[in-house]
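Of the protein chains in this complex, all but one are displayed in their positions.
Labels run A and B following the written order; every chain starts at residue 1.
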Amino acid sequence: MPERPRRARLRSLLFAPASRPDVLAKLPRSGPDGVVLDLEDAVPAAGKADARVHARDVGARLATEHPDLGVFVRVNAVPTEWFDDDLRALTPAHTGVVVPKVETAMQVDDTARRLGDLGLERTEIVAGIETVLGVEQVRELLIPPVTAVYFGAEDYVADLGGVRTESNAEVLYARSRVALAARIAGVHALDQVVTGFGDDDRFLSDAAQGRALGYRGKLCIHPSQVPLANGAFSPSAEEVERARRLVAAYDEASARGEAAIAFEGQMVDEPLARQARAVLAAADDTSA
Amino acid sequence: MPERPRRARLRSLLFAPASRPDVLAKLPRSGPDGVVLDLEDAVPAAGKADARVHARDVGARLATEHPDLGVFVRVNAVPTEWFDDDLRALTPAHTGVVVPKVETAMQVDDTARRLGDLGLERTEIVAGIETVLGVEQVRELLIPPVTAVYFGAEDYVADLGGVRTESNAEVLYARSRVALAARIAGVHALDQVVTGFGDDDRFLSDAAQGRALGYRGKLCIHPSQVPLANGAFSPSAEEVERARRLVAAYDEASARGEAAIAFEGQMVDEPLARQARAVLAAADDTSA
Partner (left out) sequence: MPERPRRARLRSLLFAPASRPDVLAKLPRSGPDGVVLDLEDAVPAAGKADARVHARDVGARLATEHPDLGVFVRVNAVPTEWFDDDLRALTPAHTGVVVPKVETAMQVDDTARRLGDLGLERTEIVAGIETVLGVEQVRELLIPPVTAVYFGAEDYVADLGGVRTESNAEVLYARSRVALAARIAGVHALDQVVTGFGDDDRFLSDAAQGRALGYRGKLCIHPSQVPLANGAFSPSAEEVERARRLVAAYDEASARGEAAIAFEGQMVDEPLARQARAVLAAADDTSA
């Protein structure tokens, strides 16, 4: 498996239009683990040139002032006329580039080569999987230097010709496939956007689904979603407490020479102990 | 992507036994977009020969009298003893042939070649995906001249050795896969039958699920299902109205140089605008 991404913790990744320097400057306020200065969907064609300047200058400044913050630029898709110029908005201070609608391994290779040409070999790539072809071929797309992937439900369903519903049944196949491929590739998986930015309950249930499916964080399109994502992708105090009890009971049993025990009504052996240890590790990680 | 099918609109495809010429003659009454004169499951072995005559004669007559109606014959599966003779029930007046239980690309090629031998090069092929092997290999099966595909839940679950439930959880994987493959191949996707013909609520919720998953129409096994399918696969007045408002707000914002806006509590950018434009296009299509 490839090396771990530099930034292990990316529970929340907050997007804003790179055309709005006033908004960009305030992005860190809600406490996101990462921010994305968006040159793609959020910026109309006429505004791309100006937006690149902001993505570059405000991005570099944010990265310098907030060393723990992941600072990304989302460029337009590789086949578009804007892609080449968009890449020039990146500097060595930026953490990485978000490439939307990735569909072929060649698009990843092209991106990496052009970053190299610009002297940006250390720039991470976050791949957006959000088309039917991308979902179908995802196993071939998460190759180095991709360090993270996001599943884009809105674009995916638009491409599929389907309908978005609160049940998320229409994306379960695609959302599951992307998480599975991310795990096999050893990259960080970021879950779909919730477009209704005032509906905290929906965001939380959507995030809980995503976490169950193996996602480690969520795209956010409003600052109010950031603390929700940070909470949802950190183990709760209750979960940590239960994991601690479970591991203690399991370790005590192991010392006695037993490896399968009844614990609070469940049969616990190695796989459940491993799940509990993962909760404790995540708790250490997020409280750090 | 291959050429669009001749008949872009196929919201309802109504089946009847080709052994029943009285029933066949009345098929257009409920207003289906297409009809299928069935030589397969609906006709016992002893009746196949007579049924072919009806499929041919009544089919050609329906096609002539109803130029907007898609008129199809479902033959028996390619490996059966009946397949070759069944194909002779088709005429140039028929829209196409429905081939059930497709499992290999060679079966598609064979069908196309034999149609060519019969001088029926313009006959469309609707492929039935309804076995475990068909679902597994679906990506290889939707090749020209296939213009549409249906997912057959009852046959699929019988082959799987599973149980059909109203939740449809047991077919979500297969039903998702078929819709995805249809979209990649650029063919029309037709959703599963609802066997309970008196239960309109179930039909409508099943159709809504299918539409969310990317299906464009539904197999019908009773005339009462036809208007339900036609409605379910056309955007509702409410959806059209909302899409109109969304596109107007988005276009207005674009004119101001913005490409991401808050609209009725949702963050709207290009993917949601694209979903709304698809609703408006479908509304134009179905009201035409």
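FYI, a contact is a pair of C-beta atoms (placed from the backbone, for glycine too) under 8 Å apart; a residue touches a chain by one contact, two chains touch by 3 or more.
All figures in this text were calculated on a predicted structure; none of them were measured in a lab.
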{"item": "Contacting the left-out chain in the complete assembly, out of B:P44, B:P79 or B:P144", "value": "B:P44"}
{"item": "Residue of A:D57, A:D85, A:D199 or A:D269 touching the missing chain in the full complex", "value": "A:D269"}
{"item": "Touching the absent chain when the full complex is considered, from A:R11, A:R74, A:K101 or A:R177", "value": "A:R177"}
{"item": "For chain B, residues in touch with the removed chain", "value": "17, 19, 38, 40-44, 46-47, 130, 132-133, 135-136, 152, 154-155, 157-165, 169-170, 172-174, 193, 195-199, 221-222"}
{"item": "Interface with the undisplayed chain - residues on chain A", "value": "139, 172-173, 176-177, 179-180, 183-184, 208-209, 211-214, 216, 254, 257-260, 262, 265-272, 274-275, 278"}
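In this section, only the chains that are shown with their structure count from here on.
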{"item": "Rounded Å distance between chain A and chain B, as computed from the means of their C-alpha atoms", "value": "36"}
